[in-house]
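Every protein chain except one is present and positioned as in the full complex.
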Amino acid sequence: MNKVAILMGSKNDLPDLKGAFELLDSFKIPYCVRVISAHRTPAEAANFATSAAEKGLKVIICAAGMAAHLAGVIAAHTILPVIGVPMACEPFNGLDSLLSTVQMPPGIPVATVSAGKAGAKNSALFAAAILALSDKDVAERLEQFRRDQSEQVRQADNEVSKQFEK
Amino acid sequence: MNKVAILMGSKNDLPDLKGAFELLDSFKIPYCVRVISAHRTPAEAANFATSAAEKGLKVIICAAGMAAHLAGVIAAHTILPVIGVPMACEPFNGLDSLLSTVQMPPGIPVATVSAGKAGAKNSALFAAAILALSDKDVAERLEQFRRDQSEQVRQADNEVSKQFEK
Amino acid sequence: MNKVAILMGSKNDLPDLKGAFELLDSFKIPYCVRVISAHRTPAEAANFATSAAEKGLKVIICAAGMAAHLAGVIAAHTILPVIGVPMACEPFNGLDSLLSTVQMPPGIPVATVSAGKAGAKNSALFAAAILALSDKDVAERLEQFRRDQSEQVRQADNEVSKQFEK
Amino acid sequence: MNKVAILMGSKNDLPDLKGAFELLDSFKIPYCVRVISAHRTPAEAANFATSAAEKGLKVIICAAGMAAHLAGVIAAHTILPVIGVPMACEPFNGLDSLLSTVQMPPGIPVATVSAGKAGAKNSALFAAAILALSDKDVAERLEQFRRDQSEQVRQADNEVSKQFEK
Amino acid sequence: MNKVAILMGSKNDLPDLKGAFELLDSFKIPYCVRVISAHRTPAEAANFATSAAEKGLKVIICAAGMAAHLAGVIAAHTILPVIGVPMACEPFNGLDSLLSTVQMPPGIPVATVSAGKAGAKNSALFAAAILALSDKDVAERLEQFRRDQSEQVRQADNEVSKQFEK
Amino acid sequence: MNKVAILMGSKNDLPDLKGAFELLDSFKIPYCVRVISAHRTPAEAANFATSAAEKGLKVIICAAGMAAHLAGVIAAHTILPVIGVPMACEPFNGLDSLLSTVQMPPGIPVATVSAGKAGAKNSALFAAAILALSDKDVAERLEQFRRDQSEQVRQADNEVSKQFEK
Amino acid sequence: MNKVAILMGSKNDLPDLKGAFELLDSFKIPYCVRVISAHRTPAEAANFATSAAEKGLKVIICAAGMAAHLAGVIAAHTILPVIGVPMACEPFNGLDSLLSTVQMPPGIPVATVSAGKAGAKNSALFAAAILALSDKDVAERLEQFRRDQSEQVRQADNEVSKQFEK
Partner (left out) sequence: MNKVAILMGSKNDLPDLKGAFELLDSFKIPYCVRVISAHRTPAEAANFATSAAEKGLKVIICAAGMAAHLAGVIAAHTILPVIGVPMACEPFNGLDSLLSTVQMPPGIPVATVSAGKAGAKNSALFAAAILALSDKDVAERLEQFRRDQSEQVRQADNEVSKQFEK
């Protein structure tokens, strides 16, 4: 049973979301991926959100660009935690999608992460953080990811600092 | 039968929309006013938009602040012309609502006017411009409004230019 | 008789407007295309706008970049609905043209759509939405466009969701 | 045992967070409130975050203004979900705190909500959404909150639409 | 015979332009003041600009807010130097008028000064600088203004530096 | 004797200024070109500006990027008209140079034109407009330039409008 | 002998700099305060900077608003560390002064601190940090300031956390 759903407003967003898929895979968190548009398939958006909890989903990640309404529209129909990933499109490079995603009026929250690929990764990590609250395996894997990540920085530090030693 | 609907995301937007009401009244264009929230009453938003054309509505004006999704959500459910008025709220003063309203992805347009009170007036004028295409009385009143407006600038010009004559 | 005029401030804007031409063609809406500059051919701009209604035009689309004055100048001389498309130029990438187009002072509205190519498409769709009010054929084609567009999203959803099924 | 911690970078942020306290109270979610500065009490920040999970905390809300590092610093020391509330200070009115909070590099996510008071409320609602995943009572109260909220919009709609009926 | 014309898009801009009037008075530069709107009295704008050189005007100052088209429209109809003063209006506080004024496409320049009251003063000083090229009296008064201005800073420096001496 | 000086803060700005050189050449306005840095050769900047009027210069064009201080520093030492061209550099693409150039405090004006290449051209046109006030030949050439420019737009209009005729 | 000079572009900046004076006083760092304008008293600026090192000054703090050139102009004439404080003025609220101060081209650095009053304080703290490198008393006082500051946050934390204990 899928725990996380990743929704994107357009198929074009798929490559930028790769980092999210890889992280969820590595955490062994089952997820589904959907193309749902707040504007072009609004009924699907409402239906998906309304029935998400029943299907066992715990977290919904929504990636969209421009006037990114997807996360807000989904959040309007469910009390599940909704994470918004502002995708960066020309010409405003994500300032439009960031403000459209994060500036939700009081009453319906969307948890927004960084714009673009960085945000895709962070959305998966945040979803894992939520699931880790009730799933020790995920918690362990997330902690391991953190340790590995720190270790990689330490190795880079080692290499770089040596390179500049005189 | 109402020709124009003015929707606002929150009752707090009412005072800023006064200019729109007055203009529609002066053009004798029948209109209704609704408080519908894309996020807090999404079903009402979808229902309203879906049935708007049947009710005889010709133009829908949507005023909303912050991550202003109202116009986009309404436009997703109707082919009627939807005009978006970005309301200016603290702390981003309408940059968020402007981008959230105007930057609609290709496929579902929202016609956006100036932010705040100026936009409220212009939304009514634009609605009148659309209706004037098939209603000579509205066209005449809109032309008269334009002439009066020009005349007011000319009078101001007269006063000011005299004040500075030496 | 042309129903829509598409004006651009510079011949360079032509490629970005292709989406608008294709959509109007697909809706069988007759249109003309003009290069008129608010600054370099201001008399042509005034003349065009002043006589647009007489020529049977119903909607004017104006695409311009930088300090985009074209839509505002045209709107100053006609009560026909004027749609502004902010073109994105270096170095400010459309922030200048967006604000120059949308922030019309109260009294003369310009209906602004998304910046750049997305806006070109949406301007045609909005023009169609206006014409659809009094032309059932256009209304039907616009509705069909919407259904096709939704269907495309559903197909993309199908492909993508299957690709991630395990 | 507290489930949520609300951290603020400065005591001055207290009034703007009132909406968060009231919502958590209404959901009967036990929470603690702390003044911890990423820059002036960094050891406290690290200690708090490191031991947060052991203390039974499930979600940490961090409100800070200007170069708002608090949420990021807390997130660096825990895998608990961290929600960032960008507080709006003069002269950049929250653009600084929004970008400082949301634009976390890949690897350490902060879930960011709207700037200022709206965000304070939404942070509490998002914390409740997370807790609701494993606490039916919270889920029920959150759903009731949503229903009440929708009802309030409907009542406002009723009042306003009647006021404009002719 | 007036050498400078100060045009404003709206009578409301009058108070912010006071600094310009006082400076031109102090330089004994004859000037006229007009309320002309690029959008509400476009014919007056075109006529004024077209005949400005014949009337003996040497410099035209245009102050306007929002999508400030006034300076560009005037510049389109004359080769006289046109100075633009972006007026700061809510909610975008002059970012809209600055970009609408300064970002003229290549071919028709507008010389833009600071936004608001500071710009009003600087527009008068820049007009004086142009006139000073062919009018020794104005040149002398402008140089005297500069010397006085420097002297005022020196006096402030004297006061402040003494206040802090120990 | 040179009438116009074109100063640039760095030799790298040379290619972007080509349009200015060509226009001044076409107007037969004699000009000199200098590389003077407000920060790296401040004495040269002060000396140049102080002696510019004596050398017969009438207008100074200053092109600089980033925290563009060149125009302001030059203007501080002369009453000659100073035109600022904000050059667009990575990463802020001219927003920094635009604000650094245009936002001069009251007392010392800099007349700012569009950012980048468009501004380079417009700076030459504005310099010509100033010189045209006392030089009929320049005035005539500038008017001819305008007519040619309009004619080019008309030709483009002709081509494009025919291309879309059906 | 003064170690630090605080320069402001206008006497109006005095109140916002109060925090800097108090901090330097508390650190017993002797300082002078000057009103020097990059644009209105450029010779004074150059002279001051050129002779600053000889007078025994170690650090120069420059506070200016709008197109804030003061810090850059001073830095151009001295190798002493120059700290820039962007003052926030209407209408761009410090975005102009921040970019004008921080975006110095490579070769002449200005160390920029926060905009406005916060920056005034931080400029004094940064000056103290520089002086502390060779003055143990200042180092000790700065460390004490830090401890006191942390203690104040801890006390606020105590008060606030108790207030919310149940």
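The letters A, B, C, D, E, F and G name the chains in turn, as written, and every chain counts its residues from 1.
Convention: a residue touches a chain if its C-beta (ideal position, glycine included) is under 8 Å from a C-beta of that chain, and two chains touch if they have at least 3 such contacts.
Keep in mind the model is a prediction, meaning the values are calculated, not measured.
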- Message: Under the definition given at the start, what are the shown partners of the omitted chain?
- Response: A, D, F, G
- Query: Which one, G:K18, G:K55 or G:R146, makes contact with the chain that was left out?
  - Reply: G:R146
- Message: With the missing chain put back, one of A:V33, A:A52, A:M66 or A:L95 would touch it. Which one?
- Response: A:L95
- Contacts of subunit D with the missing chain: which residues? 9-10, 37-40, 42-43, 46, 65-67, 69, 72-73, 75-77, 92, 95-97, 99-105, 107-108, 110
- Which residue numbers on subunit A touch the omitted chain? 88, 93-95, 114-116, 118, 146, 149-150, 152-154, 156-157, 159-161, 163-166
- Query: In terms of residues, what is the contact footprint of the unshown chain on subunit G?
  - Reply: 19, 58, 79-81, 83, 98, 102-115, 117-118, 121-123, 125-126, 129-130, 132-134, 139, 142-143, 146, 149
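Quick note on the criterion: only the chains that are shown with their structure count from here on.
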- What is the set of chains touching both subunit B and subunit C? A, E
- Contact-pair count is greater, between A-D and D-G, for A-D
- Item | Between subunit A and subunit E, centroid-to-centroid distance (C-alpha), Å | 51
- Note on the structure: Whole-angstrom distance, CA centroid of subunit C to CA centroid of subunit F, is 34
- Two or more other chains in contact with one residue: find those residues in subunit E. 10, 37, 40, 66-67, 92-93, 95, 102-105, 107-108, 110, 114-115, 118, 146, 149
- Message: By the document's touch definition, which label belongs to this structure's chain graph: line, ring, star, complete, or other?
- Response: other
